[in-house]
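Removed: one protein chain of the complex. Kept in place: all other protein chains.
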Amino acid sequence: MVTHENGGGHGHHGPPSGFIRKYVFSVDHKVIGIQYLSLALFSVFVGMALSLLMRLHLAWPAAKFFFFKGGVMTPEQYLALMTMHGTIMVFMVLTTAPQSGFGNYFLPIQIGAADMAFPVLNMLSFWTTFVSLIVMLSAFFVSAGAPIGGWTSYPPLSALGEIVGPGQGAGETLWIVGLAIFCGASLMGALNFITTLIDLRAKGMTLGRLPLTCWTWFVTAILGLLAFGVLLAACILLLLDRVGGTSFFIPGGLVVTDQVITWHKGGSPLLWQHLFWFFGHPEVYIAILPGMGVASHLLSTFSRKPVFGYRAMVGAVCAIGFLGFCVWGHHMFVSGMSPYSAFAFSILTMTIGVPSAIKTFNWLGTIWGGKIQFNCAMLFALGFVSLFVSGGLSGLFLAQPALDLYLHDAYFVVAHFHLIMGVAAIFGMFAGLYFWFPKMFGRFLHEGIGKVHFWLTFIGVYAIFMPMHFLGLAGNPRRYSEMTAGPFLIALQPVHVFISIAAFITIAAQLIFLFSFLWSLKAGKEAKEENPWHATTLEWSIPSPPPFDNFGGHEPVVYHGPYEFSVPGAADDYIPQHLAPELVRKA
Amino acid sequence: MMPRRRTERGSTSVALAFALFLTLMTVVTVYIFMAKIWWFPPAITDFGHEIDSQFTRTFVITGIVFVAAQLGLALAVFKFRDRGQKAHYFEGNNTMEIVWTLATIVLFVGLGLYARNAWAQVHFIGAAPGALPIEVTAQQFAWNFRYAGPDGKFGREKPELVSASTGNPVGLDSTDPASKDDIVSPVIAVPAGREVELILRSQDVTHSFYVRELRLKQDAVPGMEIHMHFTATVPGDYELACAELCGLGHYRMHSMLQVMTEPDFEKWQRDQEAANQ
Partner (left out) sequence: MPGTIVDDVEIIDAGHGGGTTPPAGGDDDGDSSGWRRPVPRRAYFTALQLGLAAIVMFFMALASSYIVRKGLGNDWQRTPLPPVLWFNTAILLASSVTIIVARRRLEGGEREAFRSWWWVTTGLGVLFLAGQIIAWRELAAAGMLLSTNPSSSFFYLLTAAHGAHLGGGILALFYVAFRPWNRSRISQATAAELTSIYWHFMDGLWIFLFVLLTLGR
């Protein structure tokens, strides 16, 4: 626990001065959190633009775009869009915003600390992330274009260079280097989060009183700490195969368009898959866990009831984290891996559905018997639950190898991961944003526009991603730039058109959000009071926006758990965590 | 006391809209699944039928859970909208936690164990000794299938001899006498009712052999020879699509599986041999 006992003279100095120190190379976790959120906001619009182009091409393959040479999108351009869409969304949006964005801003405050344990390291981790984004985006601007191997970048396609496809030369190299840099940034951030959580909690903030948001940031950071080193190793091996003449992943005897590859032998494409998915599966839990934390937090706050089964929720988060390292083989059922291993991975994967189900029951239990307020934050949290159920259940199909024989690499998988990551996780972020915007900026996001944004998005994402299940059942493979090769594909074109129209509308609706966000920053309704939501956690005990040292030099003391709402015998329907027991008004 | 906000007064309309949308979405989704508007084509293998049964079991279970969860959410949202009531303070219910955890474990793990049978039929047992071997060679962006011919032996292949342009896509070594009667075809023909063993190879990058009606998919990995077996039961032409991203031509790496009656298959083989001379 933190103490203040050393001999005098260590009051703090004032806040940093000068534009560079305050806003660019700031070491204040709040500024860094906003920097990460800004990076994610920029990246999500880039990612959405890429997906819009993809969907437009899929629906109307002959359509011309003015920025493509010759007008019509070529298959390799489609694949490059797809590769960069996936990469940017997974890494620059889903791994940054929920964890490094909101987590950076609110973890220290919610545990009663004045900042992260290592503020300079924090600043470095953001700027390293920024550099990795620049390197990755630069793949678009090399002459042969961005890589076409998907965000999973399987060798030999990703290892043999330009001879196996356009964009697989410099573009792929930049992609790998950018990703390796991102690994370093993530490791720095994970280390900071975990140390802060373990060692900087305020007096009275026991693990059993941690808000669920903090628990998810904690477990997510552990996942990141243990997984990104493996991805870094994989990237180095792949890079060496490409530029160092090694053969970790490339077997011998290959012939590419009649040219025999003599300078590689003996490697295994499956080795990459094992390394990548050992990272990749924890990665998707990194993407979703903070959203689950936010959902739990908001469902409780806006039902005015404690979280149902707090201990079970914590246990479920830890179980998901642990099991997340044990299931990577379910991405490889048809890869040529041993079928016996496949079956073992299958049972483990079915098992990881159990803590997810427990969380869903507990979310329902949280709002049951409550007093639900339908502000935008709550709407997105409720939407999260619905989307998580929809997206999670398709996992039960994919976890069975016998069924995966049919569904692997088809649109059923695309539906599954988009509903969970591309929608539920995003809803978690929207919910968090509507909730925390007043604290961060001293103004509310416009509720009216927010409601329009919510409905268009909620209906829109179901319209986009539910039909993808049907495409999958019909056998539509994924990563196809057009559905023209055979009759069964041509027959599915109308569904693609429907999806593309829904995507267009839904993406357009995000512009409404962007407008609202920018407008509210300047002219949103002022949030003068510290605790407009009558919430319980520590961020609501300090001014909006918070002062540079969060708690004004004092260390808060925590007396209560994080979800003391509608406590019988209390006059108010909430008891803030820091309120001394003798100050709690009795009914 | 919490000040009465505008959202509370409007909460009935929002709650109703939310609940109605969830209900509508659930009903429409379930309907489309049950009406099988977009569905698998009929299976043409025996284990394919076993797989379809497992699909049905999984659909039923996930369908029930889906409906219960979405409608439960809809109900809770509507029933407990803020109408000025006080929320009930309960922190949880250990009995319920234990019950639904155990139920979920049994259901999910049980479902997974149930699926073992279909998987075992495909992968835990190898091809029967008399199965017809067909070598499948995947490349950017075409499929080629080799039959051993009457001598029952596959001839030697050499990577240096691969030349799609001069009609030797698999690099058959003509100096090997066993190669003389090998048939190389861009479509795969199999006799109905007879077990076939596929030997999957790739020349360049990873591809994936996928025929929907077989209920089979298998990656063709460079550097590996992966065996698969099946018995197709219904004559017909079925589409073969590549199911692993292999480059710009991935979307058009398409071929046909032709399941023929035994006499038709014999004739096909003879015709192919004749064309080779």
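Per-chain residue numbering starts at 1, and chain names A and B are given in the order in which the chains are listed.
Note that a residue touches a chain if its C-beta (ideal position, glycine included) is under 8 Å from a C-beta of that chain, and two chains touch if they have at least 3 such contacts.
Bear in mind the structure is a predicted one, so any value in this text is a computation, not a measurement.
The chain not shown here makes contact, within the complete complex, with A. From the set A:146, A:160, A:227 or A:414, the residue in touch with the chain omitted from the display is A:227, counting the whole complex. Shown as candidates are A:42, A:60 or A:548; the residue that touches the absent chain is A:548. Contact with the chain not shown here comes from a single listed residue; of A:56, A:163, A:177 or A:240, that residue is A:240.
On the side of chain A, touch with the chain left out of the figure occurs at residues 1-16, 21, 25-28, 113-115, 117-121, 187, 190-192, 194-196, 198-200, 225-230, 232-234, 236-237, 240, 244-248, 251-252, 263, 265-268, 271, 274-275, 278, 548-549, 555.
The definition used in the following text is that only the chains that are shown with their structure count from here on.
Separating the centre of chain A from that of chain B, both taken as means of CA atoms, is a distance of 28 Å.
Partner chain B is touched in their complex by these residues of chain A: 74-76, 79, 148-150, 154-157, 160, 164-166, 250-258, 260, 266-270, 303-312, 334-336, 339-340, 342-343, 346-347, 349-351, 353-354, 357-358, 360-362, 364-365, 367-375, 379, 382, 385-386, 389-390, 393-394, 396-397, 399-403, 405-406, 408-410, 447, 451, 455, 458-459, 462, 466, 470-471, 473-475, 477, 479-489, 492, 495, 534, 565-568, 572-573.
Interface residues of chain B, counted against chain A in their complex, comprise 1-2, 5-8, 10-11, 14-15, 17-18, 21-22, 25, 29, 32, 37-41, 50-51, 54-55, 58, 61-62, 65-66, 69-70, 72-73, 76-77, 80-82, 85-93, 96-97, 100-101, 104-105, 108-109, 111-113, 115-116, 118-119, 122-124, 139-140, 159-160, 162-165, 171, 203-206, 208, 210, 212, 215-219, 221-224, 226, 239, 241-254.
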